[in-house]
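Moving on, here comes chain A:
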Amino acid sequence: MSTLLIIFYFLSAITLATAFLTIISKNPIHSAIYLVICFFSVAGHYLLFNAQFLAIVHIIVYSGAIMVLFLFTIMLMNLNKEGEPHKKIATKLAAVISFGLVCFVMLAVFIKAMPKMETYRTSGQDFQSIKVLGKVLLNEYMVPFEFASVLLLVAMMGVVLLSKKEKTIQ
Partner candidate 1 sequence: MNNILVQIGIENYIFLCVVLFCIGIFGVLYRRNAIIMFMSIEIMLNAVNLLFVAFSTFHQDAQGQVFVFFSMAVAAAEVAVGLAILVSIFRNSSSIDIDNLKNLKG
Partner candidate 2 sequence: MNVSFILIFLLFGAVATYFAGDKLAKTVALFFSLASVVGSIFILNQYNHGINSDFIANWISNPNLYIALKVDGLSLAMLLLTTVLTSIIIFSSFGNQYKNSKSFYALVLFMSFAMVGTFLSADAFLYYIFWELSLIPIYFIALVWGNGDAEERKKAVIKFFIYTLAGSLFMLVAFIYLFQKVGSLMIGDLYTILLTQNEQFWIFLAMFLAYAIKIPIIPFHTWQANVYQKSPTVGTMLLSGIMLKMGLYSVIRWQLPIAPFAAKTYMTILIALSVAGVVYGSTVALKQKNIKKLLAYSSLAHVGLIAAGAYTLTLDGLRGAVLQMIAHGFVVVGLFFAAEVIERRFKTQEISEMGGIRIQDNKFTSMFMIIMLASVALPGTFNFVGEFTLLYSLYSANIWFAIIAGTTIILGAVYMLKMFQHVMLGEANAKVFQSITTNETIVFVVIIVVLLFFGLFPKPITDLITPALQEIVAKINMQLNS
């Protein structure tokens, strides 16, 4: 077993474990912390792929922006206690069963569909440096890139719309 493989398994274990913990933690704050760890481990995967730029962006966006947003909201709502009421056994059972089912089905499907990978293509060229990514993003993917701004604009407008208090009501 190569080192890489060991690192991969290690990272994967962390990823899955933290993801799982995120879900079953009763305290939302804990969940958020676990999730951050999970994101970091995913970033680790990215680094494994030698996609440094992406790893950094990932950490900035997810751990930096999204998670902060989450934590901010949790604190805003004062949700750091274990506020969730006791769920029905049936719900839990259903969730667990469907998780098992989905996992089984998906894995089975992919195992069945997995092609025999004898060799992996190695282009030898640089395909994921910032330079290349920038070129692709701003040449080929210029339109989606611009269109993503529309998306963000809409999201921004929406958040404002949802949060702004009407003048008439005051």
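Rule of thumb we're sticking to: a contact is a pair of C-beta atoms (placed from the backbone, for glycine too) under 8 Å apart; a residue touches a chain by one contact, two chains touch by 3 or more; residues count from 1.
Selection criteria: all candidates are chains of the complex that A comes from, given by their letters.
In this text the structure is predicted, and so the values were computed from the model without any measurement.
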item: Result, touching chain for chain A in the complex among 1 or 2; value: 1
item: Chain A residues touching candidate 1 - in the complex, by the definition given at the top; value: 2, 4-5, 8, 12, 15-16, 19-20, 22-24, 28, 31-32, 35, 38-39, 42, 45-46, 48-51, 54, 57-58, 61-62, 65-66, 69-70, 73-74, 76-77, 79, 83-85, 87, 91-92, 94-96, 98-99, 102-103, 106-107, 110, 114, 117, 120-128, 132-133, 136-137, 140-141, 144, 148, 151-152, 154-156, 158-159, 162-163
